[in-house]
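See structure below.
Every protein chain except one is present and positioned as in the full complex.
Now for chain A:
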């Protein structure tokens, strides 16, 4: 599944200082289904190079990290259960840095 991932608010520093990542994620068992939960664990394994605790806490994002799926707050789409589709854009922005 092709997705565009964007990191901001300092989170890009955790993944080679690159803000936008176009990724292709192989689904497990050949199923055509991917949830945000799957994506987060994929990102943690494949993109986050340092200080993963700045990005995640437990199995979800750290409090203070804004997540948008296609420009819509993931709280409206079911957070971890949000199912992703081909060409979706997922944005992660940390709000923890100073204003």
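Criterion: a residue touches a chain if its C-beta (ideal position, glycine included) is under 8 Å from a C-beta of that chain, and two chains touch if they have at least 3 such contacts; residues count from 1.
The working rule: contacts and distances are computed from a predicted model.
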| item | value |
| --- | --- |
| Protein that the absent chain corresponds to, by UniProt name, given "Cytoplasmic tRNA 2-thiolation protein 1", "ubiquitinyl hydrolase 1", "60S ribosome subunit biogenesis protein NIP7" or "U6 snRNA-associated Sm-like protein LSm1" | "Cytoplasmic tRNA 2-thiolation protein 1" |
| Selected residue (touches chain absent from view) among A:1, A:25 or A:93 | A:93 |
| Chain not shown, touching residues in chain A | 8-10, 13, 35, 62-64, 66, 68, 71-73, 75-79, 81-83, 85, 91, 93-99 |
